[in-house]
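Pasting in a structure now, in structure tokens, and then I'll have a few things to ask.
On to chain A.
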Amino acid sequence: MDQRNFTYMFYGLAAVWAVLAIYVLTLVSRESRLSKQLNGLERMLSEKETRKG
Partner candidate 1 sequence: MREKILYALGLAGALLLLRNLYVILLQLPDESAQGAIYRIIFFHVPSWFTCFTGFFVAGVSSILYLVKKKPVYDTFAVATVEVGLVFTIIGLITGMIWARIIWGIWWTWDARLTWAFITCLIYAGYLMLRGAIDEATARARYAAVLCIFAFTSVVITFKAIEWWRTQHPGPVLSIRTRGGNMDPAMESMLYLNWLALMLISAVLTAVRMNQEGVLRQVEGLRRQVHASS
Partner candidate 2 sequence: MFFRHSLAVAMKDLRSEFRTKESLNAAFAFAAMILVLFSFVVDVGDSEILYSMSGGVLWMTFLFSGALILNRSFAREQPNDCLDALLASPLSGSALWLGKALANFVMLLAVELFALPLFGALYNLTWTRSLGWLAVVLVLGAWGIAVVGTMFSALTVNLRLRELMLPTLIYPMLIPLLMGAIRLTTILISGQPITGDDWIWFRLLVGFDIIFTSLALLLVEVVLLG
């Protein structure tokens, strides 16, 4: 078969990995965003506690 057939097969397989990689990256960025938020909120709460106490 011709060259194009072969190239597109690789595009197809690459697309699978690309989409998966993009999803993993979004998961990672969400992870860091959430942990940042969590830390910030916890700090805020403990500051308030100390001010009250």
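Selection rule: all candidates are chains of the complex that A comes from, given by their letters.
Just so it is clear, a contact is a pair of C-beta atoms (placed from the backbone, for glycine too) under 8 Å apart; a residue touches a chain by one contact, two chains touch by 3 or more; residues count from 1.
Model, not experiment: these values are computed from the prediction.
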Going by the contact definition at the top, pick out the neighbour of chain A in this complex from 1 or 2. 1
Using the touch definition up top, name the residues of chain A that touch candidate 1 in the complex. 1-2, 4-6, 8-9, 11-13, 15-16, 19-20, 23-24, 27, 30-31, 34-35, 37-38, 41-42, 44-45, 48
